[in-house]
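Here's the structure, in C-alpha cells; my notes come after.
As you look at this complex, bear in mind that one protein chain is not there, while each of the others sits in place.
Coming up: chain A.
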Amino acid sequence: MRLALLPFLLLAVVLIALSVGRYPLAPSDILGFLGACLGLVDLPPERFDLLRNLIVEIRLPRVLAAGLIGAALSSSGASFQAVFRNPLVSPGILGVLGGAGFGAALGILLSGDSLTVQISAFVMGLVAVGVGILISNLFGSASMVTLVLGGMISGALFTSALSLVKYAADPYDQLPAIVYWMMGSLGAVDLKQLKGAAPAILLGVGALTLAGRALDALSMGDDEARSLGVPVHVTRYGVIAAATLASSLSVSLAGMIGWVGLVVPHVARLAIGPTNSRLLPASALLGAAFLIAADCVARNITRAEIPIGVVTELLGIPAFILVLGRARRAWA
C-alpha cells in the first residue's frame, strides 16, 4: 500500500522546501510558525513577521506553484500514456507546448506584460491542441495514429510560428525574454496568479484522477473498451480536454518544464503498478513532490537561480535511464 505513503513524502518535501533558501530555517521554525498561526504557540512579533515574510510571501507561492504544476504535468502524462497506449508519450504529444511557447513569445513581442504573456500562452496551448484534433479529423473520424500525427503537425506549425516571432523580436530585450521563458521558471509566480490558475488546474487533475478505471479499459484497445461498456470517444476527448487544460495552465505559469510528464508516471508505475485508478493520484503526488524538490535545487544550488526546466531535464534524464533498465522487460 505504497500509495498511502506518498502524501507523507509530499508533506516532507514541502517542509524541506519551505526551510531551505538563502535564509535557512529549521523545520521546527515552520511548525512553530504554523502553531502561531493557529494560536497554539506564542512567537515574538518580529520573529513572526520575519517568518511570515519568508514562508508565506517568498517561499509558499513557489512551493504551491511547483506542486500544482508537477501534479498537472505528471497526471497529464500518465493519462496520455494510457489514452495513446504508449509509455513514451508525454503531455506535449498533441502540440500544447508548441502552442503555449508561441503564445508566450507573441505576448512578449506584443506587450511584455506578464499577465498578457500568461493568458496568450494558455490560450495558444488550447488552440494548438484544437488545431491538432481538427487536422486529425479532416479525413473522417480520427484514429489514435491520426490524432498523434495531427498533434505533431500542429506542434510543428506553432514551433515554426515561434521561430518567426523570435526572428521578429528585438534581439536585446525581447529575444532573451523569450529564451528565458522557454527554459522555465517559477520565479515570477505570485499568490494572486496562483489563486486564478489553481482551481482550473485542480479541476483538470481531479477529472483525470476520476477517469482511472475508464483509462484502464481504454489502454486495452478501443474495441475492448467499448465491449466493456466504456464510452470511448467521450473518455478520450474528455481526458484530452482535462489534461490540456491542466498542462496549458502549467506552461503559462512557469514556461517549459520538460521530462516531468514523461518520467514521473514511469517511476509511479514501477512503485505502485499500472492500474490507473491508483497510478493517476500517485503520479500527481509524486510529480508535485518531484517538482518542488527540483525547484529547491534550482534556487539553492548556485547563488544565481538556475531555470527549473534545465534542472528537470538534468534530473529527469538519469531517472529515465534507470527506469528504462527496470521497465525494459515490460516493453520487450
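The working rule: a residue touches a chain if its C-beta (ideal position, glycine included) is under 8 Å from a C-beta of that chain, and two chains touch if they have at least 3 such contacts; residues count from 1.
Definition applied: contacts and distances are computed from a predicted model.
Undergrad: From the list "ABC transporter ATP-binding protein", "Alpha/beta hydrolase family protein", "Cytochrome C biogenesis protein ResB" or "Aminomethyltransferase", give the UniProt name belonging to the chain omitted from this structure.
TA: Hidden chain, UniProt protein name: "ABC transporter ATP-binding protein".
Undergrad: Out of A:105, A:162 or A:217, which residue would touch the omitted chain in the full complex?
TA: A:217
Undergrad: For a quick check of understanding: of A:7, A:24, A:176 or A:273, which residue touches the chain that isn't displayed?
TA: From the options A:7, A:24, A:176 or A:273, the contact with the absent chain belongs to A:273.
Undergrad: From the listed residues A:64, A:205, A:230 or A:280, report the one that touches the chain absent from this view.
TA: Considering the complete complex, A:230 is the one touching the chain left out.
Undergrad: Quick one: which of A:53, A:86 or A:160 touches the chain that's been left out?
TA: Going through A:53, A:86 or A:160 one by one, A:86 is the residue touching the chain not shown.
Undergrad: Extract the touching residues of chain A with respect to the undisplayed chain.
TA: Contacting residues on chain A, toward the hidden partner: 81-82, 85-87, 210-211, 213-214, 216-217, 219-221, 223-224, 226-231, 269, 273-275, 277, 329-331.
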